[in-house]
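For this depiction, one protein chain was excluded, whereas all remaining protein chains were kept in their positions.
Going in written order, the chains are labelled A, B, C, D, E and F, and every chain counts its residues from 1.
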Amino acid sequence: MDILVIICLVLGFLFFLGGAVGILRMPDFYSSLHPAGKLDTLGILAMVMGLALYNLHHFSLEAVLVSIKMFLIVFFVFLSSPTATHSIVDAGMRAGLRPWTQKKGKE
Amino acid sequence: MLWPIDLIVLTFVIVTAVAAISVRDLLGTAILFSVYSFMMCLLWAVMGAVDVAFTEASVGAGVSTVFFVAAVFSTSRRTKD
Amino acid sequence: MNNYPAILIIAPLLGAFFAGLAAWIQERLSYPLALISLALSTFASVNVLMEVIANGTVHYRMAGWAPPMGIEYRIDLLNAMVLVLVSSIAFLNLLASYQNVEQETHDRAASFYVAYLLFVVGLLGVVATGDLFNLYVLIEITSLTSYTLVALGDRDRAPLASLNYLFIGVIGASFYLLGVGYIYIITGSLNMVDVAGILPNLPGSSTVLVGFILCLLGVWIKMALFPLHVWLPNGYTYAPTAFSRVVAPLMTKVMVYVMIRLMITVFGLEYIFVTLHLSEAVVWLGTIAIVFGGIMALAQKNLKKMLSYIIVCEIGYMVGGAWLGNELGMTGAILHIVNDALMTFALFLALGNIVYKIKDVDYSNLSGLFGKMPWTMAGFVLAAFSIIGVPPTCGFFSKWYLILGAFEAGAYHFAAALLISSLICAVLFFKVFEICFFAPEGNGLSHDNSHGHGDPVIVMDEAPVASLVTLGIVSLALILVGVYSGTIVNTIILPFLR
Amino acid sequence: MKLLGFIIVCLTGTFLLYGTSDLPDWGDPNSPASLHLSNHYIEKAVAETEVPNLVTAVLADYRGFDTMFETAVVFTAGLACFLLLRDFKPKEDRYYRHVPTGVVLHFKDKARQLRVGTEFEAVDKDWVPSDMVIKTVCRILIPFIQIYALYVVAHGDFSPGGGFQGGVIFGSSFILLAISYNLKTLMKRVSEKFLGIFSAVGVLIYVGIGAIAMVMGGNFLDYSTLAPLLPVNPGHIRALGMLGVEIGVGIAVMAVMAIIYINIVSQGRHDEGL
Amino acid sequence: MTEIISLVVAKYNYWLYIVLMMIGLYAMIAKNNLIKKLVGMNIFQTAIILFYVSIGYKTGATIPIIKNAHGSHGAEAAVIHAAEYINPLPHVLMLTAIVVSVATFGVAMALCVRIYQRYQTLEEDELRMRLSEK
Amino acid sequence: MIIFFSCVAIGLCLLMALPLVRCLFGPTVLDRLIGVNAIGSKTVVLLLLIGFLYERVDMFVDIALAYAFLNFVAVIAASRYFHKRKGLYEESFMD
Partner (left out) sequence: MVSANGPAQGSESAEKETGFSFFPFLITFVLMFVTWIVLSGKFDALLLGLGVISSLMIAYFFHDLLFPNVKPGVMRVCFKFLQFIPWLILEIVKANFHLLFLVFHPRMKEMIDPHIIVFKTNLKSDLAITTLANSITLTPGTITVTASRDGVFRVHAIDRPSAESLPGVMLEKVANVFGETL
């Protein structure tokens, strides 16, 4: 059980790391949204799953409810995070920010 | 084991505070200000002040950022310093 | 169970919300509601004063918890006196200001009354409370309403003046809060009496020193002592009349009261005058404030602004008197709280009446005013005499105590400043009288054409009756307080100080 | 100004730094602040009030008087925004949008008005179609946010949170509605009158509970005297009183947050916004 | 060396709160833009809150919500040791302070909007210029 | 396990520095917004972890949930600004 928790946390950490590095490394605003928006979402999923599992160690009704609450967070993030990402992209498009393309990068 | 987290977050708080008052764009200030509130919320959670952290999360991260953006929306973004 | 200390605060608070709700039904209902609640509050405060004089200090436990745990209202002689002062002035002003409010804030008068009541609640609470942190909350409620109400005044300049006031006010309140934090960290308590019991056990602690100075700094900013006064003149000048009439007499005086309360009850006079060696410097500060306020007042061309600088000057009297370090000086300072509140109130009442008829109170517009508004000007003259310190009026007596205290403490510079300021005030007011009474008529009246009073013959054109009656009452009070000042000193101030 | 500011800042900073030299260490359990009052609160509060969350117990009961004024401060803020910004004058320019074609018409003279119906709708100056994805997601989320806010208000006794936080979250759900649709949609659901009345009623509930306690013969805000009015265990009455108070705070804060937002974003005109 | 470290650990919270506060104060005094000043004001207030919350912290204690308050069998709850819980009083005070600061923030925002409506600028020097023109 | 948790928490704290860099130096406001979003999601997890360190996670879940809600509101509000107003770069850039 503990090992599962550790795997989940490490995986989540990896996703977060990827997201954080991606934000810095990607060439422009649009492409840096890709890691930011999604790797973070998945990172939350993995980490919260690990934590919820760990929380079930002392099994009781309250612990189960707390774990369900944690999954409520995940549900919420899955609903809101893509929307936020979409909203930011839309804002960028309307503000007239040009996407970076391969061609422009090579020049 | 909590004090390293406390120290790191406190450093971030100061960095964001300096950045928030020196950015040359009020919308940027608004956004950095919300980061500042995030960090503050985290700091208080670390210090065990759950209620204060909750209040700061709801006020700083949510409402006062929105007020800020609303004020910038109905005034202007321009700033000289 | 005697609930007057609570009713005192609750009546205007409830009145505020009922007035707000009533405004949604019928706009006109809110004024009488506000008036009734303030009358109740005045009644309660007078009752409390009676009881305190009869039975000694009144303790009221909010929520029924014993003092260090819960919040306690501890009303002694000084509190009770200031409470009566605050509530009655607020009541009288509301009585007088109906037309002014209608004239200046026509479509949102009801909200104005709500904010006004909240302001009064804050002031009353500040005076009544016995808890350091509760004091902060109440100061904030007072300041927040006063920022709002100041901003409602002059369309062009008031919002900016109010924003400056807000910035400085927030710094002041925050310094006070920080000072309370320092006191709390070293004593672990927030109740004033409790803190006062613990502090003597901590001699030479730098934390207590820093806490004290921070608290003091905060209160000084709020009361506009000389180098920290920058917000006051603009704020009071551009505020709407009905509000400036109550904020000018009360706000700074209540803050002086807070300072005296901190000095006497919390930190103790021994700590302040024996352990710390600050009194010399503060008295000098008071002296400078008096001189500076007087000089700045001389330089003004606008009646309202001139009076604002006179307030800065008067603050110097009280701070200096309280820090002289002897009983006479303290007596003078406390007596001057009452007298100055009444004098300033009378002056601003008269000023409000003038503003009601003449929008702009630059000196050049004032000519011929004695003929036009004789009753108002009579009140104005009386109040002016009181400020100068002419004997039958009350201003003389407190000044007398202050000068005696200054001589006893050997602070001759302070005594000299008091005399100089009397001289300056005399010069100032006689200048105003000259313009109002002797200035060539045609000059000022042609200036008035734009306002529709362009008759070449001076017609009596008085302010509303309610306003005049109030002015009469206050003028009477000026003389009565002057005549009975010995009684006040003997029954209230001296028993309190001993 | 910059130099002056820097000097003042340095002076104040040194002064404060001098003050820290005498302070007890950070996290020291034996500092005076953690001994005198707080021990009483920690050890006795549960027995005296039956509320496990000490912060709520102290906030709403021992120092309930503070909290009452805190609510009044919030109310004042709402009142201030109304007083300062509310603008009852109708707008000079009007914009209408023809729904089937998407053409926007602009009228400059005040007299001409179009009938708003299925064919035309009144729009803002800088009108943009609101985004459908955001709209749909917010539509789904808002009821959940609201139930969560009410949960926070009701469970102030057991978990962090309470009236203020719940009220803010509820208010932010209104704000979210206004952002994701537009301000008119929000104003259609919660009118200004509703918000104004609620902001006053919320504080009135608080003060009212205190005043009822006074009428019942206790001190102001002394919840224990309310016991004869309610059919509950007298030991539990303080917790109930706190709950009532928190509900009052929540209502007031909710309304005030919405008022502030609406007034700031539309510059007091209540017609267009973010 | 260890002494220095322990001193730093014991005091850094207080030092950093002063730094934060001075940042806020500097912004309030020296910045030209009104909204920047507002941000400075908020930082200033949060610094004070930080100071208070630091007062309340106790090493090795848990958050001020009593565990198992009502006992499992309806019996008296276990004896509560004060050292196990963080001091709740500063938190209470700071909740009030946060609320006050938000209210102030709202009012100040409203004032800024009002000033902008009248003068079309938020820069202090420009405002002063406009005022002296009249 | 607690030690592991605190290591993860410290790691996450340090990880927050990277989006923070984006926040501080991001050339446009929208870049900063991305940073805020990323910091927000990390903070949610960090709050839960702190809850475990205090062994009172049931209390911290509420905060995390509220946090997730309000972060969303703030981000939507800030990006909605650009739907209505043009001009991505700071205006002072121009002159």
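As a convention for this text, a residue touches a chain if its C-beta (ideal position, glycine included) is under 8 Å from a C-beta of that chain, and two chains touch if they have at least 3 such contacts.
Computed from a predicted model, the values in this text were never measured in an experiment.
Among D:Ile8, D:Ile142 or D:Ile197, the one in contact with the hidden chain is D:Ile142.
Take chain A: the residues that touch the chain left off the picture are 14-15, 18-19, 21-22, 25-28, 30-31, 33-35, 37-39, 41-42, 45, 61-62, 65-66, 68-69, 72, 78-79, 81-83, 85-86, 89-90, 93, 99-102, 105. Think of the hidden chain as still there; on chain D it touches residues 97, 99-108, 121, 123, 127, 129-133, 135-137, 139-140, 142-144, 146-148, 150-151, 154-155, 158, 177, 181-182, 185, 189, 240.
As a convention for this text, only the chains that are shown with their structure count from here on.
Fewest steps needed to get from chain C to chain E, stepping only to touching chains, is 1. The chains touching chain C as well as chain F are D, E. Interface comparison, B-E versus E-F: the higher count of C-beta contacts falls to B-E. Taking each chain's centre as the mean of its C-alpha atoms, chain B lies 19 Å from chain D.
Centre-to-centre, using mean CA coordinates, chain C is 32 Å away from chain D.
Shared interface positions of chain E, i.e. residues touching 2 or more other chains, are given as 9, 12-13, 19, 25-26, 54-57, 61-65, 67, 89-91, 95-96, 99-100, 102-104, 106-107, 109, 111-114. Multi-chain contact residues of chain D (touching two or more other chains) are listed as 16, 23, 31, 33-34, 37-38, 41, 53, 55, 59, 63, 66, 70, 73, 76-77, 80, 84, 128, 131, 134, 138, 141, 159-161, 164-165, 169, 172, 175, 179, 260, 264, 267, 274. Chain B meets chain E in the complex at residues 3, 6-7, 10, 13-14, 17-18, 20-21, 26, 29, 33, 36, 40, 43-44, 47-52, 55-56, 59, 63-64, 67-68, 70-72, 74-76, 78-81.
On the chain A side of its complex with chain D, the touching residues are 76, 79-80, 83, 86-87, 90, 94. Interface of chain E with chain F (complex): residues 62-63, 65, 67.
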